[in-house]
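Here the complex is missing a single protein chain, while all its other protein chains stay put.
As written, the chain order gives the labels A and B, with residue 1 at the start of each chain.
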Amino acid sequence: MRKAGKIVMRAIWLLVMGVFSILMLYPFLFSLMAALNTKTEFSNMGDLFPWPETPQFGNFSVIFTSSGLRPLINTFLRVGWYTIIVCIMAILVGYVMARYNFRGKKIFLGIIIGTQVIPGVLTLIPTFVMVANIPLVGGNDIFGNGGQGLINSPLMLYLPLGWGYLMWVFLFMQSMKSLTPAFEEAAEMDGCGFFRTMFQIVLPMQLPIVAVIAVNVALNTWNDWMTPFMYINDMQESTLPAYIGMLTAQLQQFGTKDYPRVFALSCVAIVPPFLIFLFLQKYIIQGIASAGVKG
Amino acid sequence: MKKRLLAVLLAGMMALSVTACGGGSDGGSGNDGGSSSSAKIVIPFIGYTEDQIKAAEQTAEENGTELGAEAQYHIKLMEAVEEQYPDYDVDWQDWGWAEALDQKQRATLTAGSPLDLVAGETFMPTYANEGILEPLPDDIASLVTPSYLIYDTEGNPVAVSLKSSVFMLFYNKDLMEKAGLDPETPPTTWDEFKEMSDQITEAGNGEFWGGGIPSFPHAGGALRATPFFRQLGTDFGVDGKINLNDSKVQETLQFIRDMNKNFPEGLGNNASEDPLWNAFQKDQTIAFAINGAWQQTGCDQNNMNWGVAPLPTKDGTEGNCLVGSNFVGVPKASKHKEEAFNIIRVALQEDLQKIWLTESTSSGLNSILDNPDLYSDNPTLTTANEALKSGTFSGVAVFPKNDAQVWEVINQKVLARTTMTEDPIDEICSQATQEIEALLK
Partner (left out) sequence: MTKTAKAPKIMTKSKREARRAYCIILPFFIYIALWGLIPLVYGLYLGLTEYNGLASSPKFVGFKNYVDFFTTGDYLTLLWRQFWIGGICLLFNTVVSFIVGLALNVNSKARGFFRTSVYVPSIAAVSITSAIFVALLEVNGGINGFLKQIGQPTITWNYSQFWMVFWVVVYFLWRSLGPAAIIWLGGLQSIDPTLYEAADVDGASFAQKVRYITIPGLKFVASYIILTGIVGAMQMFDIIMFITKGNPYGKTDVLMYRIYRDGVVNFNMGMAGAESTILGIVTIIFAIIYFKVVLRKED
């Protein structure tokens, strides 16, 4: 009797979770189907499953032959650059914070923790003004006036702003603390220098946490559409998610709309983070779980 | 040992930063901001970069359709500029359109290092009012009809439209016939418009509708409402002040509200305009549509039995508004003014401008307007060009401060609210006036 009850419970669980999972995945399915329509075919729209009579791949081929290609490449370059520099920063600063004693360490630690709770809204607009007023670039004079600074400069794609990435320093620092310093001390005794110790002793042992940082930074950067959206004007110089953001914003503005094109671009833009997630799931989940559980 | 590792690391980082930046800036970025001496001219050309033309060509080829007039025009324009000014290095860019374009252009304008040519529709008068545009040379200004020019506060023409249209009333003859109306006599007055539309809606009984005046919660709504205000001699804004408490404005709003009952719910004030145009041209369930000349293409493509007439008027007084314009102007701060004007000259060449006629879009060139042979076989163009010749029209009203925000309030909280709710119109207007006055202060 008890066992039968358990089986029924399990069946209900499977059913409910199955339906729920399909609901969660449905929007992606819709987007994929809609992307295979032509603009005219999709104009009726009144279908939850807009499967076209003859699937058209024109929307996709356009992306790879022209308009979406540059933004796509830009996105990859941006993600690569961010991942590398944030990892380097997290490793170096995190290591020093965990291992070395020096005056003012508490202040630095306070900055790392404190900035995590300051809302980003406080710096959104001032940062924009500051970027426009960087001296001596983009036509600015030495006082930062007269030009547009780095607004609309491709450099803005590669300039980390704010403090969000200090979280990864904290994560590496915590991970370093759970590791005994004995290995490094032994290496140092043998005359290993700082960087050699880092790369030959510390990094191999800390690879999992570095992977967590790298994967999460890559995902976050891929999805950061806001920075390019705000700072880059020419869409061809921007990133794919920002480009899509502009097209999406225009859906509710004056003028005609091309939904299938937006969906085709979206489908392409989802693929890289989806692949990262599929193959590196455990690092992502470890990243958010450790952020939450360890605090 | 230590130093060597450090050096390798540093070199690696530098190499990375170089490739990263190189990857982002290849192909010419356009942020030289004018400080450089190169003659690179940066132009946001309304969604037609070389890449996008390639994309448009490919789509046209796949769908077996012809390239639209817009794409054709820009291809020709690029070719002509390259041919006539081979030493110009023009960077055609895609900065989006409407609000997105305004936002991005304004960022560079307020920063003092704008593009060499700014473009746009509803917000160009604002640029003109702020005095940031260079007056057009006389030879350019004299090429086109005055409606196609935007003047600054001193009365100098500062921007010219490469194409434009006025609003007209397109109607579905089949639906009129179904409702027992004569398909050859479209409405000419507000009362007729309302009567006929009501009759069609009644006859349709939920199958088809008469149609009214759209009140989209963005510039698309304001543009279509403006002609009706102007017929009564009023407008949203008069002398830079908000004019919503004018009884004539409220009378027009009441008319818009009454007419909206002849739309299926949610169609006339939807954020996306497409459902309305689809209902008119594709499903053919709406009898009247107020639109610019490009509507003809949609009607023809869908084999519609259609007609076109001037907008119905209140007491026979004309009033209209330019729409579908592509205004261009040269900022005073531009470093390549003469080059930019030369490009405008090319864009206004007659052979290029004739491309617009294929899509029933009016060209502002006097030489085309004064030559009815070029368009007399086209009823839409004839109607539009008659209107253009008979009077001077402008785009929507302009406010001296926070223009974009003021229009946002008008579009969303006046127009859309008028048709979405049953709130008293004087209450809607007084609330919006209060909000707008705070913005204008």
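By definition in this document, contacts are C-beta pairs under 8 Å (C-beta built on N, C-alpha and C of every residue); 3 or more make two chains touch, one makes a residue touch a chain.
Remember, predicted model here, so these are calculated numbers, not experimental data.
Chemist: Out of A:76, A:108 or A:199, point to the residue that touches the absent chain in the complete complex.
Modeler: The single option touching the absent chain is A:108.
Chemist: So which of B:145, B:165, B:272 or B:385 would be touching the chain we can't see?
Modeler: Among B:145, B:165, B:272 or B:385, only B:272 touches the chain that is not shown.
Chemist: Go through chain B and note every residue touching the omitted chain.
Modeler: 99, 102-103, 106-107, 110-112, 217, 265-267, 269-272, 275, 278, 402, 404-405, 408-409, 412-413, 416-417, 420-421, 435, 438
Chemist: Under the stated touch rule, tell me which residues of chain A contact the chain that is not displayed.
Modeler: Considering the whole complex, chain A reaches the absent chain at 10, 13-14, 16-18, 20-22, 24-25, 27-28, 30-31, 34, 44-48, 50, 89, 92-93, 96-103, 105-106, 108-109, 111, 115, 117-130, 132-133, 145-149, 151, 160-163, 166, 177, 181, 185, 194, 219, 222-226, 229-230, 241-242, 244-245, 247-249, 251-252, 259, 262-263, 266, 269-270, 273-274, 276-278, 281, 284-285, 288-289, 291-293, 295.
Methods note: only the chains that are shown with their structure count from here on.
Chemist: I'd like the Å distance between the centres of chain A and chain B, where a centre is the mean of that chain's Cα atoms.
Modeler: 36
Chemist: Which part of chain B faces chain A closely enough to touch in the complex?
Modeler: For chain B paired with chain A, touching residues are 1-2, 5-6, 9, 13, 16-17, 19-21, 23-25, 27, 29-31, 33-35, 44, 49, 51-52, 54-55, 58-59, 62-63, 93-100, 104-105, 107-108, 111-113, 122, 216, 218-220, 223, 271-275, 277-278, 282.
Chemist: Considering the complex alone, what residue numbers of chain A touch chain B?
Modeler: 38, 43-45, 56, 58, 61-62, 65-67, 69-70, 73-74, 77-78, 80-81, 84-85, 88, 132, 138-139, 145-155, 157-158, 193-196, 199, 233-237, 246, 249-257
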